[in-house]
Structure formats: C-alpha cells, structure tokens
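Here the complex is missing a single protein chain, while all its other protein chains stay put.
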Amino acid sequence: MTDLKKLHQAILDGNAKASAEETAHALVAGVDPMTIIEGTMIPAMDEVGRLFECQDYFVPELLLSGRAMKAAMQLLRPLLAKSGAQPVGRVVIGTVKGDLHDIGKNLVASMLEGGGFDVTDLGTDVSPDRFVAAIGEKNADIVCLSALLTVTMPAMKTTIEALERAGVRNKVRVLIGGAPVTLQYAREIGADGYGENANAAVALARELGKGTLRP
Amino acid sequence: MTDLKKLHQAILDGNAKASAEETAHALVAGVDPMTIIEGTMIPAMDEVGRLFECQDYFVPELLLSGRAMKAAMQLLRPLLAKSGAQPVGRVVIGTVKGDLHDIGKNLVASMLEGGGFDVTDLGTDVSPDRFVAAIGEKNADIVCLSALLTVTMPAMKTTIEALERAGVRNKVRVLIGGAPVTLQYAREIGADGYGENANAAVALARELGKGTLRP
Amino acid sequence: MSLAIGSLSEFLFGHAPRPVSCGRGLELGKGTVIPEINFTLPAMDIDEATWPEVRRLYAEMIEGVCKRAAELEAPGLLVEFETLPAMTIRPEWGREIVEILATCLHGYYEKHGLKNALRVTPNDTRDFLSPSHMRDGQYWEAMAQLFEMSAAAGADLLSIESTGGKEVCDEALRFGDLRQTIFGLAILGARDMEFLWKHLVGVCSKANIVPAGDSACAFGNTAMVLADQKFIPRVLAAVIRVASVPRSLVAYRMGAAGPSKDCAYEGPYLKAIAGVPISMEGRSSACAHLTHVGNIAQAVCDAWSNESVQQVRLLSAYAPIVSLEQLVYDCRLMNTAAAGSREDAIRLRDWLVESDAALDPQAWVLRPDVVLRIAERIATEPTPYLQTRVAARCAIEEIASAHREGRLRVSPQEIRWIAKIEREVAQLPGQESEFIDEMLATPVAEKFLPGEYGIESVASR
Partner (left out) sequence: MSLAIGSLSEFLFGHAPRPVSCGRGLELGKGTVIPEINFTLPAMDIDEATWPEVRRLYAEMIEGVCKRAAELEAPGLLVEFETLPAMTIRPEWGREIVEILATCLHGYYEKHGLKNALRVTPNDTRDFLSPSHMRDGQYWEAMAQLFEMSAAAGADLLSIESTGGKEVCDEALRFGDLRQTIFGLAILGARDMEFLWKHLVGVCSKANIVPAGDSACAFGNTAMVLADQKFIPRVLAAVIRVASVPRSLVAYRMGAAGPSKDCAYEGPYLKAIAGVPISMEGRSSACAHLTHVGNIAQAVCDAWSNESVQQVRLLSAYAPIVSLEQLVYDCRLMNTAAAGSREDAIRLRDWLVESDAALDPQAWVLRPDVVLRIAERIATEPTPYLQTRVAARCAIEEIASAHREGRLRVSPQEIRWIAKIEREVAQLPGQESEFIDEMLATPVAEKFLPGEYGIESVASR
C-alpha cells in the first residue's frame, strides 16, 4: 500500500513521471487496475479538485495533476474492460470565426479534459461549418463557443444558426463564453448556457452533461 | 421706423411688455401688420436663432424672446388673413408611461414652440392610449417621446406599437430622446428619429417637418 | 448657529466633526474615506413577468461589487439602493430588493470581514400627480410604507432625493428665473423637507437606523446638466447650487445625521455648517453625468461615490464593478496621503481644489475657503428663506470678485449674467410672507397646491 500512497502524492504533485512509475510498480506487485483507479487515482483527483476549489491550488497545479493522472491511465487503459471507460461527455470547443484569442478557450479545454471530458479543440477562427462537421465526426454532446472581441460575438449567433440548419442543434448543448459575453446574450441567441469564467464553464459543462440545465 | 427698431430690440431682449407696446404703437401709426411681422419680427427671431446657435444666447434668452414675439403676435393675429398663420408643424409631446422626468421634455417643447411649431404637451407618465388619442384630436404630424430611465425606455416601443395598432403610425413621424436613448435604439423600435439633446431634437423636428428624413 | 468646522485646516476629506457609525462596522468621517457604490437596471421593463429577472439582476450586481470590494480590500463599502418608481409605488417590490442586498452584505461582512452598510433611497414619486400631493394620497402612502419596510428589511441608512418645489423650479430653470427658483427651493422645498424629514427621522429612530440625508438633485443637478449642455449659464448654475444649501440643511435640523447624498454637491456646505460626514461624487460619476467639478468635489468628502451606473457589460466586467474598482483606488490615494500627516491631506485636498477651481464658477463655489466664508453667512440667518437669500447673494459676490481679480474665468457670454443675477438677488424681499404673497398672485401659483406645503392659500387668508 505504500506504493499507492506515493502514487496519490505523485498525482497531487502533478509529477507525471513518478505517477507512471508508481503505477507500474503497483501493477508489477499485482494490484488490480480497478483498485488503483478507484482506490487511489480518483480520490487523488478529487483531492486536487477540492484544493482548486478552495483556491489553494492554481490552474497549473490542476493541469499538471491531470497530466500525472493521464500518464498513469496510459498504463492502465489497455488492461481495462472497454465498458468502464466512458468519458463524462464529448465536447467540441473553438473560438468563433474572426477571433484569434485562445487562452481562455484553451484553459476551458484543459480543465474540461482534467474533469474527464473527451475534448476536441478546433482552435481559433473556426467557421460554423467546421463546428457542424466536428459535431458529426466526434458525436459530441456539448459545443463550447468562445469570443473575446465584441465584433466576433455575432459569429456565435451565426454558428448556432448553422447548427440549426444542419439539423444538429437538438443533439448538442451549446455553451458560450468570453469577456464580452453575458447571460443575457446567451439567452438572446438561444445558447444553452454561459460560463462567466473557466471555472463556471467547466461546472456548467458538468451540469449540462447531466442534462439538467437550460437557462 | 424708429418704433420698429425698438420692437426688434424688445424681441432680442426678451421683453414681452415692450414688445407688445411697440407693436401697438406701430399699429396706431398705421404700419401694415404683415410689414411688422416680415420686416421686423421674423428678422428679429432669426437674429435670436443665430445668437443661440453661436452660443451667445442661452435657452432662457431664446425662450424669453419667443415670449416677446408671442406677445406681439397676440395683437397682430386678429388682423391677419387666416391663410398666412400656418404653424411649421403640429407636435404632440410627452414623457412615456412610468417616467416622471420632464425638464428635458419641457425644454424641447418650449424650443419647438419658439421654432413655430404648434405643441401639445401631454406631460409625464403618458400612456400609449393618451398619445394615440392626442394625435387624433390635434391632427399631429410629429410625436415626441421622452424617457430618462432605462426601465421606462421599453415604454417607447410599446407606445409605437400602440400607434401601429391604432392605425395612426403612418400619419406621424415619431421622434425619441432622453439620456439613455441612442440612435441604435431608435432604429430598433422603428422610431423616425433620435435627438441627442434638445437642440438636436428641434433641428430634427424641423427636418421631419420638411418630410425629408428617415433614419 | 456657529459653524461646525472652524478653520480651513480642519476642513478635510475623511474627517467630520460628527462622525456616523452604521451597518456592520462602518464608520464615516472618522478618518477614512469609504467608497459608496450605486447601480441600476439596464434597459428593461419592470412588471410581473420580468420581476424574477429584476431580482436576479440585483443579486448579480451586489455580488459583483462585494466580491471585488473584498478582493481589493476596500476599507469599507457603502451601498446605495435608489429605488425605481415601480418599486416605490409597489413598496413590496422595493422591500424584496432591500432584502436581497442586505443578505449579501451580511454575508460579506461575516465571511470576508468587509465592513459595510446599506443606504436605501426611495424614489420620490409624489409628483406622479399634478399638482403634486406631498402629504397624503396613494403615492405618499406607498412611499411612507416603503420607508418602514426598508428599515425592517435591512436598510442601515435612509435617504431621499426629495422633490418638493420642483413643480416650480423646472420652469424657472428653463427661463433662467432665479427668483422663481428660490421660491421653489427656499419656500416650498424647505417646508417639504421639514415635513418629510420629521417623518423620516421618526421612522429611523424607531428602527434604530441612521437618517442620512437629502439632495437638491432636482434643482442643483438639473441646473448643472443644463449648464454643461450650454443651455443655461454656469454662473447661474453655481448660484443655484449655493442657494440649495439651506433647503438641504433642513434635514439635519430635523435630526438627520449624514452621510449626505452623493449627488448633493452642496455637501461641503452641509459639512461646514452641520458637521455631518458627506458623500460626494465627481469624475467618479462621469458614468451618470458629465461634470466640471470632477476633482474639487472630492476635496472634503467622507464617502466617494459613482452616483449610478447600469448593469451593462464593459470589456472587463459589468459597469458597477468597474465603478467600484475606480472608487476603491481613489479612496486608497486619499487615505494614503492622509496617513502621512494632516499637512499631506491638506496638500492633496488643495491640489484637487486648484485643479478645477479657476475654470468654472460651479467649481469655484466648492472651494473650501469660499464654502467656509459663505457658510458662515448662511449660519447667521434664522430661516431657510433668509439663508437662501444670503447664500445666493454671497455666491454671486464671490464669483464676481474672483472674476474681477482674474482668479476665475467666466466666459464672455456669461458676464452679463453676473450683473443680471446681482440685480435679481438684490430685489428679493426681506420678508418671507411678502415673497409668498407676491408669488401666489402670479401664474406660478397654479403649479402647486399651497396646502401641501403648509401655506395658506390667498383665498383662505
């Protein structure tokens, strides 16, 4: 069990190398993969989440812990039955047409990944057509649109209209965010949710994942 | 002619008493009423307008000159043929439902009167129905709506809708104004014009009077 | 009556002879300048259908400003809630918002130690009737009820921007008629203030909260905005500002304790005479109205305010949060300077004064030295009318002499107004009753109900 305490610590420290090593040790010692995941890794990530919520951890620490978790999972995944490995949800994310700002979008994307979502990041300056195509390809549940400029906000509306025309609007929840965006605007253009910041966006995606929320 | 110079000065000074006296003197001396109006009073009011435009005169001076002009007109009107006495236009003005602010509205009303309009002031907190009724009664060409509160702005839209339902929207030009109002908003709700301040409102009413402007 | 502030060196921001404690640990006039924030709804209807959204917006606004105030470690936070007409007419609505705000403020005090207080300012709706009923009728009833309900729901201070006399002043301002303006302020306004503040002080003492103060907003600020648009002369607006002092003073005579209302630019006079802490606004309230007294208004403030801003989104955040942040930084600067020494505080005060004073007569009459001189003259007169008469006379004298000495610039087209105002002031009757009789004999009498101001009508005399 000492080894698993070390794995726990490696995830808390965001140390991907140690995390993989400790996982390998545990496997060699014959620990059941599901025990490693459920007994150690998930509690460790829960702890990381708590530390982030109470503002003891910053985003870098959150993301590094996510990386450490991933490194361990790469060893475990081949050993697991396929059924247990469902992501929380499938997200397609991008900054809308005409807008190049991606730091906020990237932050949301990495935090969603850390939160167990399967994330497809389309990058910046993404046309409505590319959003439509990606939703089909990835069988997405959630689409996140980001804009930092007042003059690219209208592209959010255009994108939602394109989803409607393509007949995929009902299959996905649309979540929007970015500095000039407001809840008011989200309602106006018929989005399903608005995240005031990256934290709120991830929390909202979780809620949407559960299918409970419409603004 | 000396007397008419005094009348000119009385109007410039905004001295209603002197204005009436000098007009009476001129009439006793046998001067033709149209000569008094066209030769003296209109040039005097033009001069007042110029002084106001170049910011030498303030609003009080403009309004007092208007009063002096009116005092003279009260003596002259009975002597004139009816035909010459057409107002520039007929205006119905009021602050919309829920809003009590009237200083801006009153300012516009008095400046419109000074500018030769026939003005019916409905006061503050005016319901859409009262606007509709007044338009019929007064055979108005222009309706001015004022609002100072963000929460009463929507009543401008409601009022315009009421005009439409009552079938009078096409008979009048609708002009809106007040601190929170913008050109953008005027367009959104289908108003014919927006006055950023009292000066602009009066200038716009003149334009609308000529039937030249649609935003 | 002698002045509460005896000398220029005691006339400072952050310090008032009669400090006020209120709300949760908040102190005004005890040495620290506090930000006062006010916010309002964006363009929207208020009705049954939108009411849940109205509630949500107020909750969002108060949470936003409290959060940022705590992050910036504001030395305290005064929040003003000025109701909208619908919330006074239907006081239950006003009460609901008071409750939302108070709950949030309590939470931030407990969780983050943010000292704070809530000022509730019911919108004066009595002029919904024309002519206005000031002391009875549905509008008065609802407003009186809102005062009580607010006190019960968590208000820590009550204020109002009362409008008694406005019926007469609006027209007077358009026509630049100082005599009629003074009638509205000193005869009607002062009488209404007496009635209203007696009532308000009673409500507050029962609830053990603070009766704060009033503002001559409908008079002085209307004149200021008209002057800024070049519709009336600035010298006239400056004289009207000073002439509004005795009317606003009535609240303190009736037992109000301050802080005065932010938009009462007559505040420095109130502080000098009554010793109460004052709330002021200047460049900080450019979001609500542009100004020519952006710095000088700050010189002797105890709370520093943004007047009001709608919940609209700017690039960074909602506008109330932006205002809050600017106020906090302004307060930091004042409080840092004052932490050095009294001389340092005086230095900053004087820079704020000198940076505006020479450019506009409206700024000139807010100079602390001018304020003390005129305040002293006001304090010697026995009645609001005589106080107003002397206030107007002193104001135009100060302006005229400063202009003569080249210390104050008056624009060429305003110069003839100095003489005009001097003439009008000189012609004000020495007897209040004479003034009333005269005005009741003019068309002005049709604009108001004398009985609503405790004035016998001519008929009944």
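Letters A, B and C mark the chains as written, and numbering starts fresh at 1 in each.
In this section, contacts are C-beta pairs under 8 Å (C-beta built on N, C-alpha and C of every residue); 3 or more make two chains touch, one makes a residue touch a chain.
Remember, predicted model here, so these are calculated numbers, not experimental data.
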{"item": "Neighbouring displayed chains - absent chain, whole complex", "value": "A, B, C"}
{"item": "Identified contact with the non-displayed chain, of C:Leu314, C:Ala419 or C:Ala441", "value": "C:Leu314"}
{"item": "Where the missing chain touches chain B, by residue", "value": "150, 179-180, 182, 184"}
{"item": "Absent chain, residues of chain A that touch it", "value": "55-61, 63-64, 98-100, 102-103, 106-107, 110, 123-125, 149-151, 153-155, 180, 185, 197-198"}
{"item": "In chain C, positions touching the absent partner", "value": "40, 68, 72-73, 282-284, 286-292, 294-295, 308-310, 312-317, 319, 321-322, 325-326, 328-330, 332-333, 335-337, 340, 344, 347-348, 351-352, 354-356, 359"}
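In this section, only the chains that are shown with their structure count from here on.
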{"item": "Topology of the chain contact graph, where touching chains are joined (line, ring, star, complete, other)", "value": "line"}
{"item": "Chain separated most widely from chain C, comparing mean CA positions", "value": "A"}
{"item": "For chain B paired with chain C, centre-to-centre distance based on mean C-alpha positions, whole Å", "value": "33"}
{"item": "Intercentroid distance (Cα basis), chain B paired with chain A, Å", "value": "62"}
{"item": "Touching two or more other chains - residues of chain B", "value": "none"}
{"item": "Of all residues in chain C, the ones touching two or more other chains", "value": "42"}
